[in-house]
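Take this structure, written in structure tokens, and hold onto it; I'll ask about it next.
The complex appears here minus one protein chain, its other protein chains still in place.
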Amino acid sequence: MSAKKVWKGRFSKPTAPEMEAFSHSLEIDRRLYREDIQVNRAWAQALAQIGLLKARERDAILKGLDQIEKELEGGKFPFLPTDEDIHTAIERRLTEQVGPAGAKIHTGRSRNDQVITDLLLYLRRATEELITGIRRLQEVTVQRAEEHSEVLMPGYTHLQQAQPILFSHYALSLFWLLERDRQRLMAAQRRCGLMPLGSGALAGSGFPIDRHFLSEVLGFEEPSPNSLDATAHRDVPIEVAFAAALLLIHLSRYAADLILWASHEFGFVTIDEAYATGSSMMPQKRNPDSLELIRGKAAAAIGHLTALMSLCHGLPHGYNRDLQEDKRPLFAILDDARSSLEIFTRVWQTLDIQPEAMIQALDPDLLATELADYLTHRGMPFRKAHEIAGQIIRWSKSHNVPLTEIPLSTLRTFSYLFDEDLRHWLDFRAALERRSLYGGTGPEAVREQLEKAKQLLSQTTPEPESPEL
Amino acid sequence: MSAKKVWKGRFSKPTAPEMEAFSHSLEIDRRLYREDIQVNRAWAQALAQIGLLKARERDAILKGLDQIEKELEGGKFPFLPTDEDIHTAIERRLTEQVGPAGAKIHTGRSRNDQVITDLLLYLRRATEELITGIRRLQEVTVQRAEEHSEVLMPGYTHLQQAQPILFSHYALSLFWLLERDRQRLMAAQRRCGLMPLGSGALAGSGFPIDRHFLSEVLGFEEPSPNSLDATAHRDVPIEVAFAAALLLIHLSRYAADLILWASHEFGFVTIDEAYATGSSMMPQKRNPDSLELIRGKAAAAIGHLTALMSLCHGLPHGYNRDLQEDKRPLFAILDDARSSLEIFTRVWQTLDIQPEAMIQALDPDLLATELADYLTHRGMPFRKAHEIAGQIIRWSKSHNVPLTEIPLSTLRTFSYLFDEDLRHWLDFRAALERRSLYGGTGPEAVREQLEKAKQLLSQTTPEPESPEL
Amino acid sequence: MSAKKVWKGRFSKPTAPEMEAFSHSLEIDRRLYREDIQVNRAWAQALAQIGLLKARERDAILKGLDQIEKELEGGKFPFLPTDEDIHTAIERRLTEQVGPAGAKIHTGRSRNDQVITDLLLYLRRATEELITGIRRLQEVTVQRAEEHSEVLMPGYTHLQQAQPILFSHYALSLFWLLERDRQRLMAAQRRCGLMPLGSGALAGSGFPIDRHFLSEVLGFEEPSPNSLDATAHRDVPIEVAFAAALLLIHLSRYAADLILWASHEFGFVTIDEAYATGSSMMPQKRNPDSLELIRGKAAAAIGHLTALMSLCHGLPHGYNRDLQEDKRPLFAILDDARSSLEIFTRVWQTLDIQPEAMIQALDPDLLATELADYLTHRGMPFRKAHEIAGQIIRWSKSHNVPLTEIPLSTLRTFSYLFDEDLRHWLDFRAALERRSLYGGTGPEAVREQLEKAKQLLSQTTPEPESPEL
Partner (left out) sequence: MSAKKVWKGRFSKPTAPEMEAFSHSLEIDRRLYREDIQVNRAWAQALAQIGLLKARERDAILKGLDQIEKELEGGKFPFLPTDEDIHTAIERRLTEQVGPAGAKIHTGRSRNDQVITDLLLYLRRATEELITGIRRLQEVTVQRAEEHSEVLMPGYTHLQQAQPILFSHYALSLFWLLERDRQRLMAAQRRCGLMPLGSGALAGSGFPIDRHFLSEVLGFEEPSPNSLDATAHRDVPIEVAFAAALLLIHLSRYAADLILWASHEFGFVTIDEAYATGSSMMPQKRNPDSLELIRGKAAAAIGHLTALMSLCHGLPHGYNRDLQEDKRPLFAILDDARSSLEIFTRVWQTLDIQPEAMIQALDPDLLATELADYLTHRGMPFRKAHEIAGQIIRWSKSHNVPLTEIPLSTLRTFSYLFDEDLRHWLDFRAALERRSLYGGTGPEAVREQLEKAKQLLSQTTPEPESPEL
């Protein structure tokens, strides 16, 4: 069976072999085969509706597509070196199987509307996976927070110990961040709801295809309102890429924390051996490679997003072949987000948390804010109280006396407002409890927060809303 | 009046002058002064509610803030070289004005929660401006489309003439793209709705501040549920930056088209002199600098977004001073998006469109698809019809006979299916009319599209929904 | 044959399967096999020199490596699913073949120094290919410039016709740009000259390996001076990536020009059919896909460079697994640069240049600078002359009289300095000839430039200098 270019008629010369190789995209776009078959099925029905296919031609095509799907699923599809991309490969194979009817499948459509339709269908599925993956990680997060709901640890800013917090409060900070990532992905998914098919190459199909039928049968919300807009732009794929890249960046920050906490010097957690790796040279090593790779993939995601945006920047209107280069970065971000989400979830779930190490790490200096707050409570303006507390810390350092062990008499030389009840303040747990306002690290506030998180998880996800257009 | 660092107590040594200069952010963050004063007002009330300020202290502070606002509005605020940022400048000035009460304003809060609260308030306002600006551009777009609703022009893919389209169809492609940009900005704006204030440096305020009151009085949706999440992350500002950057990229594509169309070779439009620029050397030049600058600023926006994402990538948890560097790129994107939107709107509105040049540019080859569609209509499989049409184009080139002037007898040597009625097909306007399906470039479809667009514009924008949290 | 992890001893639990998949890099790094074998050969000799391998063990290893190389070249290497990367796959296979001697090959080294040594060897070869490819494109450029050395065309700024230039001058602008790209690649290649092998994981090998021997036998300039520096940093690969990305950006600009020039409206060139592509829908299309893909790949390169830089930004010292992610973007840039260079060279070489179309496109307004220069020549201050020339252009537009056809009498109403000899100035070729200063577009200057370019090409490329360290 011959496999000539679909556009060979106008050309008197074959494509140069190095150009074939250069423009070949099959390795990248073959993953769209399910969507392409789905689109072909719908298109065949739509053509039949307006008499461009006879019923038996349509049926032959539908049967042929079933067969092709089986071949592709089973890895038995006979790809030819001349197949430019998955779309022409499937059309070529269809024509081999069903003859002239196959040669009618491309009537009234273009690869431009076909490719972007396939892609949006793919993105709806890929974002669904990420949304589900986030939910799973949120569940594990709630679970880890509950298991260690009362574990104290140092909270950090600037990588310096700042104030005592609950580990569960730390864990839940990830929960809410993920919730926003989920919302962003759902919004991006909703915006994949406008169906481009029927837009032709740019101007709309030359045949009165029922685009509302196509939209419904393919599971879109509605047909896109403008054929140029539908084929020229890539804002929706870029929005998906952005939401996934941001998720990766968020994972990278928590990964960086766990890498640090797994160090000998911190020792707050141990990464499960199933997610750690050894060294080819140093026998003692147990490296948090899983987390480092997540951080690495987040860097790659920034690059891919940059590529996608640069691709569209200043590009003349209409489809340009540059846009073929959108798939490599887009698929890479989606793959990396999916696998990183899975690996992070597993690392987090199997993480061996060391509450004693966390508590032992607490430096009495963490209570300096309590000292200032105590004075404020006694009526001293905060700015003054902060300064005095600072001086006491300085004294404590230079006299090598921990904050909690400075005699009251000494403290009173800094301010006569200090009194016996101060010792109730200079206590890590008391400091926590003073932060029980909504959103704070106080045990009660965290319990409330945990309830709120669980409630959110128990809600059945609403149906994706229709796009506003 | 002294202007010592707010944190001077703990330090025995002053900051090095070069470090002062290095960490200085006043030039960048002074634009947040309105929001900072608003936050100070709310905070004073909240402190008074729980007795940390007496009523007269609160009133003195509120009066002082009014005064400071006037100074700042009038450019008369006495900034000192030692003011680190706008936040400490205002606190310093307040203390100068109202004495010890001023020194109480920072009770129970940190710059960490204060800065991000200011920033989110600012972003809500800045996104509102962009949303309004987009609406304005959409209105102008509809207006230009209506003015030239029946103007034919070549539609392009790969910068090659592809099929005839209506100019109004082209214009409306911008309308729908902008609608998605608007939706993205509105979603980002909604996500600015969680109020961080009361989160302290990381762990929550040490005083039982009523955060629901604060949220309401500042116009947020609700207080943020986790103090670490609220102070450590920048996902919401990054989302705003992304939505604005994508808008700029979209403007850059339409700008690139207009630059091209304003060239001598295309001649489809003339840029109004008010938005063009001459040359310092070549007296004849009338350059579309306005549009080129928009394209340039879109490139800058890609860079700024990259910076924001790199900033957060792998960063340890909690606030780190790196995050101070978020404002420069963020403000630059917002400024550039706002001004580019305005300039593009004005260029577009004043653009001198040349319908005759557009029509004259139409190449008969644009009708090649009609040739193939004709044969398909007559029952030939499209793939075959496409090939034959390609051969005819080849013949037309080599014999130097325009497609529309090839005798029927010659065409019939390619396919006996060609007949007299072909001439009704080989006509630019007929080609348009064949594309009257929903979303197509056919005049009727475009009229319908225009109605839909106008309807959308006439809807009052719904109140921003509450965030889902 | 067993294929356990090289670091299995310390672990009581196997790696999770999803972690295996996640950390697997074989698909990416297998292209380093040649270099890995080369490094193994050198290492075996170095171990033998200090008695860590017996002569027959060394010989067995060398023979085993020959065998493995053949297997890899022939696509017959028996990869196992448990092979983490190409380095452990080769070591595993070697041990299968030569027994205990194979188990000695990793003595005193680490994957850290091994991987970066392989990579630098690879980069030296890959940059050499690019350097050679650039030379080829420079040669084609000189050839095209010579073929069309006297062809006039409009020169553009702001995409507006600016002044007449020679096509050969345009072509040579690419020549000099490429020369700087070549210099940058040569500099990056030179900086690949410090050999990391013997640096171990971070601290240097524990055995007194002769690193100067290794450096020499592997073709490096010298051993790297600090083992931490050698294993922790990726500045040299990033520099290579930058030089290649910049080359791609440069090709993207010339590609964008040719895309534009191949449009119906410009018509200055025709892309050879061997490098053009048709449309699946529109039979007449001949799209410059080759050039569009180059432009697309340049966008990807910006992203890859961003990824590489983000990867290293803020990364803790020493090797971190994040760095595994350096290879995907690095190899992608190198592949894209190599193939784009080849395709651009072929498109450029086979380009059908249309001198008549170029000349016909020349707008008389291009001579406005001559008008101003004439007046300047007659003693009028340039700023005044420029203004008058501008007014004349304005008059010409409003009266619809081309600049070259305005009667002298009319011109004299603008300035009495105009005289008969003006007609010698208002001529495209005369305008060219007035720009014969060094570097200008005057025919003589271009001839000189062409000579200079040819001379540069005829020089044998100097041996790469030693690095300065």
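The first chain written gets the first letter, and so on, giving A, B and C; residue counts start at 1 in each chain.
Note that in this section a residue touches a chain if its C-beta (ideal position, glycine included) is under 8 Å from a C-beta of that chain, and two chains touch if they have at least 3 such contacts.
Treat the numbers as computed from the prediction; the structure is a model and nothing was measured.
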item: Neighbouring displayed chains - absent chain, whole complex; value: A, B, C
item: Of B:Asn40, B:Gln284 or B:Gln354, the one touching the omitted chain in the full complex; value: B:Gln284
item: Chain not shown: contacting residue from B:Glu71, B:Glu128, B:Glu146 or B:Asp322; value: B:Asp322
item: Of B:Lys8, B:Arg30, B:Arg135 or B:Arg378, the one touching the omitted chain in the full complex; value: B:Lys8
item: Option from C:Arg41, C:His169 or C:Arg328 whose C-beta touches the chain left out; value: C:His169
item: Sole contact to the chain not displayed, among C:Gly204, C:Pro329 or C:Pro364; value: C:Gly204
item: Per the touch definition above, residue among A:Arg184, A:His233, A:His386 or A:Arg434 touching the missing chain; value: A:His386
item: Residues of subunit A in contact with the chain not shown; value: 154, 157-163, 259-260, 262-266, 278-289, 292, 306, 309-310, 313-315, 361, 363, 365-366, 368-369, 371-372, 386-387, 389-390, 392-393, 403
item: Hidden partner chain, residues of subunit B it touches; value: 5-16, 18-19, 21-23, 87-88, 106, 109-112, 200-201, 272-287, 289-290, 292-293, 295-297, 299-308, 310-311, 313, 320-325, 328-329, 332, 339-340, 342-343, 346
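The criterion applied here is as follows: only the chains that are shown with their structure count from here on.
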item: Superposition rotation for subunit B onto subunit C, Cα-based, multiple of 5°; value: 180
item: Proportion of interface numbers common to subunit A and subunit C (over half same, under half different); value: same
item: Centroid spacing, where centroids are CA-atom means, of subunit A and subunit B in whole angstrom; value: 23
item: Subunit A-subunit C separation of Cα centroids, rounded to whole Å; value: 32
item: Interface hub residues of subunit C, defined as touching at least two other chains; value: 278-287, 289, 292, 306, 310, 313
